[in-house]
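Removed: one protein chain of the complex. Kept in place: all other protein chains.
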Amino acid sequence: MPSRTPIEYRDASPQVRAIFDDIKRTRQVEDVNNFWKYLAHDPATLARTWVSIKEIMAPGALDPLTKEMIYLAVSVTNGCAYCIASHSAAARKAGMSEAVFGELMAVVGMANETNRLANGYRVPIDAAFE
Amino acid sequence: MPSRTPIEYRDASPQVRAIFDDIKRTRQVEDVNNFWKYLAHDPATLARTWVSIKEIMAPGALDPLTKEMIYLAVSVTNGCAYCIASHSAAARKAGMSEAVFGELMAVVGMANETNRLANGYRVPIDAAFE
Amino acid sequence: MPSRTPIEYRDASPQVRAIFDDIKRTRQVEDVNNFWKYLAHDPATLARTWVSIKEIMAPGALDPLTKEMIYLAVSVTNGCAYCIASHSAAARKAGMSEAVFGELMAVVGMANETNRLANGYRVPIDAAFE
Amino acid sequence: MPSRTPIEYRDASPQVRAIFDDIKRTRQVEDVNNFWKYLAHDPATLARTWVSIKEIMAPGALDPLTKEMIYLAVSVTNGCAYCIASHSAAARKAGMSEAVFGELMAVVGMANETNRLANGYRVPIDAAFE
Amino acid sequence: MPSRTPIEYRDASPQVRAIFDDIKRTRQVEDVNNFWKYLAHDPATLARTWVSIKEIMAPGALDPLTKEMIYLAVSVTNGCAYCIASHSAAARKAGMSEAVFGELMAVVGMANETNRLANGYRVPIDAAFE
Partner (left out) sequence: MPSRTPIEYRDASPQVRAIFDDIKRTRQVEDVNNFWKYLAHDPATLARTWVSIKEIMAPGALDPLTKEMIYLAVSVTNGCAYCIASHSAAARKAGMSEAVFGELMAVVGMANETNRLANGYRVPIDAAFE
């Protein structure tokens, strides 16, 4: 099963190397994460995903830390172990303190609880929200 | 099916009225949302949920707008129609502009996509994240 | 789009009618729910689903009310509006009181909350549970 | 990343120790599970979660075993590995036999299947359920 | 709440009109779906999403019908009502017969069931799959 091994820089095609280079330059890191080394099996998806993430995660109306926390909130809700690990690290690198992490988790947990209470009680949407 | 109707203030028990009063006072609103009127069928859950939300959503290490956006990110990921409607409204009230909403959705969408790419490619967690 | 209309008894094939008859007899109802009328577009799935549900929901080590509550807990977690509506009705018919419904929702909400706290904090499984 | 290590009793603050003591007393165990040792990084969440679980899981209209099975049904649906492990253990301790576990899983699996059949066939909610 | 209304072609900016034109030309349709009219509130997301979908859904190693069925399978699993409606229509347009739809739903339902049985029984991955 060839997709089960990461593609390292030394073994990558020029097209993949160019993307790895851009990731390393943009993020100021010495090597790319496993996520990119596995996506490298499909250069089209690697390229499209990196271009999209680079555009979406750049500072804009929202700052980078807030974006990483939202990314983490979604990953925690979906239970994606890899994504929780990598975006916890990214959020900490962007400045997330332990106190902020604790409040983030508290909100994520509460939202998942009340989502189900709203479903179970079949609460109709208030006219004011339409 | 008695749980299918909201409990209005005028029909509520003193215990439920006290919670409705606290919600109205805390949020500076004239009436509580349907969510609380349906939970009122179970006063213990009504009380516990309100006390928890009040504590969690108060300003702390994270500001109220960021908390509402995280709440919305989770609700969008879970596809909870009521919660998306109510927390979109709450986030706008707390200051979410259209530009911020657009970036929030972009991050939520991208996180849901890459969560599945990480799952499907079975990407192992980098040693640096452990 | 032919699958968008229910197949009523009078329009059903003999094969579908036989299953509808068995559902009505087993559940002591005068007509089958929309779920079965839509599945009737695919008689193989209709037959397999009914045979499986009939076997699974019969009294066994668990009583029918407990089974309906578990069904409802899953449907609420998944946010399936049709399933929440139909299995709320089925659970009430099987004897679920308002107090029981309230506790059921409280447990479902709490489980969804703590599932995310366990994910987010990346809690390793205790040796005692392995 | 400080949140990645459990906080043991000997290293805990008096506030955290008081909660650990209450968990051990209530559950009659010698030590608390990893879940609580990780939540201890955020004493407010630790306290709120324990108080809520203690209240929700106490005997009421539903017995403790039924509550544990509902908790497990949600955790299995969400795919939360830690929660499946810990609540399988809790349910067995509360009296869940192998036969009951088998029927529980059968209902959970079937509910997840029919939730998707109802979604995919876009089944409208029967008038009787509204 | 400005995001709650669709942006029609006549009211769109030149940038949005150019994307609407490309969608109409590529799909040979007279007007774009609501999805695009709502995304038009955030031109960057509109552009990125359309470019990605156009690339991903083009014929490649997989034919367009198979891609639409996979899209539908995911949407049904997530319970996204809009996406189920639009991709059911797209799959039918691409040639999905009623028999194919029925088998697709049967596989989706069964996969959701066995996903939970594998979770609940905590089945370890076979050595042959690693």
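So that you can tell them apart, the chains are marked A, B, C, D and E in the order they are listed, and the count of residues begins at 1 in each.
Everything that follows uses one rule, which is that contacts are C-beta pairs under 8 Å (C-beta built on N, C-alpha and C of every residue); 3 or more make two chains touch, one makes a residue touch a chain.
These numbers come from a predicted model, not from an experiment.
Peer 1: The chain left out touches which of the shown chains?
Peer 2: A, B, C, D, E
Peer 1: Even though one chain is hidden, which residues of subunit E still touch it in the full complex?
Peer 2: Subunit E touches the chain not shown through residues 3-4, 33-35, 38-39, 41, 45, 49, 52-53, 56-57, 60-62, 66-67, 69-71, 73-75, 77-78, 80-83, 85-89, 97, 99-100, 102-104, 106-108, 110-115, 117-119, 121-126, 128-130.
Peer 1: Which positions on subunit A touch the chain that was left off?
Peer 2: 1-3, 41-42, 44-45, 48-49, 78-80
Peer 1: Considering the whole complex, not just the chains shown, which residues of subunit B touch the missing one?
Peer 2: 72, 76-77, 79, 81, 84-85, 88, 104-105, 108-110, 112-117, 119-122
The rule we apply is simple: only the chains that are shown with their structure count from here on.
Peer 1: So which chains are sitting against subunit A and subunit C at once?
Peer 2: B, D, E
Peer 1: For copies subunit C and subunit D, work out whether under half or over half of the interface numbers are shared, and give different or same accordingly.
Peer 2: Answer same: the two copies use largely identical residue numbers here.
Peer 1: Using each chain's Cα centroid, which is most distant from the centroid of subunit E?
Peer 2: Here the answer is chain D, farthest from subunit E.
Peer 1: Can you report the angle of the rotation that maps subunit B onto subunit E, using C-alpha atoms only, to the nearest 5 degrees?
Peer 2: 120
Peer 1: Where the centres are mean C-alpha positions, what is the separation of subunit D from subunit E, in Å?
Peer 2: About 34 Å separates the centre of subunit D from that of subunit E.
Peer 1: What parts of subunit D, by residue number, touch at least two of the other chains?
Peer 2: 3-4, 41, 44-45, 48-49, 52, 56, 77-81, 85, 88, 104, 108, 110, 112-115, 117, 119, 121-122, 130
Peer 1: Among line, ring, star, complete and other, which one matches the pattern of chain touches?
Peer 2: Chain contacts: complete, every pair touches.
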